[in-house]
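With one protein chain held back, the other chains of the complex are shown just where they sit.
Chain IDs A, B and C follow the sequence of writing; residue 1 opens each chain.
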């Protein structure tokens, strides 16, 4: 039995729910040597910035238990080169592309959105809110609902109406639901979570921080429980808002966990570093798990773990089917 | 070469820096079958509450990558039984005891402190601020600097002057430094971090949350990068405040990492579940690491990773020595 | 580690562990570290001790099925690999003073722990009868040994592939009546223990059950393994199955309330205390 894996980001349909996480697939062409990018739901670009960025000094990575720290610092060619080379390369190959943008001011995010609004091949825009707000003593936008909402509202206002705007949230907040709500009120069509919580580790030989940037973003299975919790809480509070779930997804089982918590799209990041084919493997494993449990449609499993203790699964599925 | 492992919580001396983490050594007597509790720096009790508590329904635990989730819900006999049986048992054996307290209101914390203030054998009081504030829609105290400071100030005011009051912080905040500062301004003699970040996982067979409480506290090596980052940030901002570092410490190397980040005391929690002797092993390994690097005193290593890039270690150590 | 063998659906590992073998008493269990160094699996797995032998200063054997990643890792161990065990853990089975007649009821791998108990009982002149069950023949553990040791042995499988079709609780009343049993010892799935206890209560004879709850430590420090048990004072407390159990008097365990906090349990929410975390 094959499962209908189609899913939606706002009104944009994706052939399946497995996409790459921003900053974990570079410009896309690197992964294209391993498989046809058209086979995954979408490719998310690294966060594009106005100017080219050299990023942080090395060491930029350190391995931690079931995870890793990274401090890349948004290295990238800048929006001009992105629009000249990287985006066309993707759209010519018909790769559905979620363009991630990062800025230091509301104006910078807005300017980036303006540059993207008429560019062909933009499936959705993901706003990376985990950037320091230069106008607020470097306080990260994502940690403040109002600042996040301001960015989202401004991006939404200049972005083409038919391109969904996705707000990417950080777990380093007191209440992820309030930030999520602020972003949705600000006009976000969907939410993605989680970006890396901030961590650090120390090289006990050198007796200094392992990363030249001292702190870095923690990723990998170690943070999956935080990610599932965020997806669960936000889906419970805003059940109608599409969620891109990410954080430590290595297998179809992990993706299924995100789906059950409320994600309709699942992004794979760090797993790509270990297995270039991770997206296709996770997709296949997820479809097998769904089929084995008698699901006809991915959509029927989204948020299913929220059903009241009494309710059975079949029941829920039958309901959905009878409503065809 | 033996290393001077003595350390201080405020003005209270501990023979060594390795203590148990609250809630991970029950009443103490359980571990006493394995080793003499007098050999570790101190034993931290589970968080004592006014009334007896049955805690949460099971399942209360789930394993996650390099970590585990727990939702015990502060099961315990209540302060009366604690003062009648558990505390005397410890003090009769000369076990240095950090008493952790948990409450639902400022009044409850204060009442607990009042009960403890004349009890013999209380080395320090650790205030578990990761409890829902009943008077603020169940918002956890630790997530709000003002609420935390209020609890600490009130506990400090009733607690005997010579018993240090330790504020235990949560990583689930926007800025751990501001909460830390608020607690110190409120009268905290020391800080301990980190309590468990909130996570969850889903049983993909049952398609329901693995824990009956749905969410739970994440512990173990998975969270060590978050813990080291919190210790680092707080020590950088408040270098003179003693810090109890905890979160995923399994080995002497991990404890050394906490020390280099700025902790003068290191608590071992989840590691005890795997190895009842973990505290003694971590202590031995830490002492060996310090000796191998030529340290004469633990104190010389506390916060050492903060030294400016140029500065050498030897230098720092010589300085300390010449100041004898 | 010494030997590893397959027994039908089960794996059996024998480990040289003199310290554990020496202090072993029937009903004890061990905590086994899984995954090796640098593993992502943090918690020990609990396994009842099936058998101890004096060879090599003392060996311990336990029997398990592969469920998740930890038991899968254990199943891949080869002879001469080393294993990290903690034990013996838990409260063992209490034994009667007099030479009475005892029915040993085992479900699935639960049978494994019963043979050492039966040994001890027979050592005290007790008569021992076995009732072993499982879903299918390959999951009934120790049928042969039961036949050798027990006066009578009754087997049940849910698919009828061995012995009677059905559950142990279907045949238990008959056995108790036939052998005029004075006591019941049981180990197996919680659902079975609940049924066995009900039968024993029916016949008004004592029943000792070894329960199974999710455990993070096995040594009494984490408080994750609790279940509601009625004390001598009639008060229900959430007791730790690792140190106050795993063996309990069946009628004291509130099986219907496992996985809940009974409203009348000591310290239950609303019962005077507030739910502060």
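Convention: contacts are C-beta pairs under 8 Å (C-beta built on N, C-alpha and C of every residue); 3 or more make two chains touch, one makes a residue touch a chain.
This one's a predicted model, so the numbers in the text were calculated from it and none came from an experiment.
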>> One chain isn't shown here. Among B:65, B:199, B:276 or B:303, which residue touches it?
In response: B:65
> Which is it among A:5, A:25 or A:151 that touches the chain not included here?
Replying inline: A:25
>> Of the residues A:38, A:52 or A:94, I need the one that contacts the missing chain.
In response: A:52
> List the chain B residues touching the unshown chain?
Replying inline: 65-66, 221
> Residue-wise, where is chain A in contact with the chain that is not depicted?
Replying inline: 23-26, 30-31, 34, 46-47, 49-63, 65-68, 70, 72-78, 102-104, 108, 128, 130-132, 134, 212, 220-221, 270, 272-276
> Footprint of the hidden chain on chain C, which residues?
Replying inline: 35-41, 69, 73
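Just so it is clear, only the chains that are shown with their structure count from here on.
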> Taking each chain's centre as the mean of its CA atoms, how far is chain B from chain C in angstrom?
Replying inline: 36
> When the C-alpha atoms of chain A and chain C are each averaged to a single point, how far apart are the two points in Å?
Replying inline: 46
>> Rounded to a whole Å, what is the gap between the Cα centroids of chain A and chain B?
In response: 34
> Among the residues of chain C, which are close enough to touch at least two other chains?
Replying inline: 40
>> Which positions in chain A are in touch with at least two other chains?
In response: 65-66, 221
